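All protein chains but one are shown in place.
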Amino acid sequence: MCFLLLTAFAITRAHDLLATVMLLSIYSLLCASFFVVMDAVDVAFTEAAVGAVVSTLLLLSTLSLTGRFEKPQREKPLFGLIIVLTTGALLIYGTLQMPPFGSAAAPIHQHVGSYYINQSYAETGIVNLVTSVLASYRGYDTFGELVVIFTAGVGVLALLSSQKSYPIAPIDKTILPAPMKQHHILRVVSKMLIPLILLFALYVQFHGHTGPGGGFQAGVIFASAIVLYTMIFGLQAALDVISVAWLKLFSAFGVLIYSSVGLLSLLSGENFLDYSVLAQAPIEAQHLGTLAVEMGIGITVASTIMLIFFSFSGQMHSIGEAQ
Amino acid sequence: MNIWDSFNYWVVMILMMNGLYILISQGNFIKKIIGLTVFQTAVFIFFISMAKITGATAPILKQATEQGSTLYSNPLPHVLILTAIVVSISTMALALALVIRIKQAYGTIEEEEIQHKDQP
Partner (left out) sequence: MSEVINGLSVICLLLGGLASIIAAIGIFRFPSFYTRMHAAGITDTLGSGLILIGLMLQSGWDTTLAKLVLILLFTLITSPTISYTLANAATTNKDAAK
């Protein structure tokens, strides 16, 4: 906890934006280890993959476009400090009323939480409670989140692809050499690692029933493998492997899978996203439904993150050409 | 009352206010986004701390024979935060895309300079 505080203060103080981004990455990693201590392994997994890897990547690629140093502060914003201190004091005063940390009698544990813990195995047959709650009990929420991610992907595309941002027509490869041509060690090692990372992503995807993992984490890991490929071998090579048009299709396809599972149960006379119609035995049906939904999540998350990264690095390319 | 009872919550509040302070005081847009991320992460930590029960294990069920004796943390906040993390990355990507567009339109990402340029 104290490390977290120190890192956060360092983020406030630092003027070099590159250092700030690196500190943010460390901060996310510390958060992830804190989540492990707090028994939230799934959350820790996601935080490590998203906060420490993907957000750092996106921030770094933005920094390369906007410049590394910020303007020095002109005056200390005293007014803001007062507001922040007052709000903080009020919030801390509010925590005095809260149930003590770690007590099993806190009101949060009395309602649906204990129901999930006691009943969900009998109803869904999924060992990992987080997966069963995510994909089955709270399927509506998760569907909403998935649509949010899809919308964010669409928004980034709308903002960044209005002018000729990423190269649609194949560019002469002599103009754009692969950025890491001289680094033989990096190329060889990443060639070794990328298939392993992809395999690990699939393992995480299908292992979500019995251990920490699931569609969100798998999508992020899958995307990070492709991002690694892009960084080592260049944008053009990555676009040869998987093109932007396909990615757009895939990110919509994942949402389609999720919603069609819901519609299927709706058409069979049950409620939206009620999996019991998918098979004869209820547990089998829940398994099937969760698997399909996780597939949809994985596909959408992976392709949206790749899309976002491609449009960011496409911006870098177009600026590089302009200079 | 034990002082450790609310220690986690206090740390969360301090982190949160730290993020809010960055958001208010800094003029650079990327720094503002980072402040927002710190704020969000503080909320995540708050939820996860509430889900913790002392002596409990992660909410992955053991074999049926051991069941009943083990105590599990509350899985519901975990689910909410898991999706919230992924949503936070997508909002951040959108914000960064906006920053890039602002940089192209104004040539700077400092708040004051942009306001200065907007004045006729």
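All chains are identified by letter, namely A and B, in their written order; residue positions are counted from 1 within each chain.
As a working rule, a residue touches a chain if its C-beta (ideal position, glycine included) is under 8 Å from a C-beta of that chain, and two chains touch if they have at least 3 such contacts.
Because the structure is predicted, anything quoted here is derived from the model rather than measured.
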Interface partners of the hidden chain - shown chains only, full complex considered: A
Of A:L96, A:A158 or A:L186, the residue in touch with the unshown chain: A:L186
Missing-chain contacts mapped onto chain A: 183, 185-186, 189, 192-193, 196
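Keep in mind that, in the parts below, only the chains that are shown with their structure count from here on.
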Distance between chain centroids, defined by C-alpha means - chain A, chain B (Å): 13
Residues of chain B touching chain A in the complex: 2, 4-11, 13-22, 24-28, 30-31, 33-35, 37-38, 41, 44-45, 48-54, 56-61, 71-83, 85-94, 96-101, 103, 109-110, 112-113
Of all residues in chain A, those that touch chain B in their complex: 1, 4-5, 8-9, 11-12, 17, 20-21, 24, 27-28, 31, 34-35, 38-43, 46-47, 50-51, 54-55, 58-59, 62-63, 65-67, 70-71, 73-74, 76-77, 80-81, 83-85, 87-88, 91-92, 95-96, 98, 100-104, 106, 108-109, 112-113, 116-117, 121, 127-130, 133-134, 138, 141-142, 145, 148-149, 151-153, 155-156, 159-160, 210-212, 214, 216, 220, 301, 304-305, 308, 311-312, 315
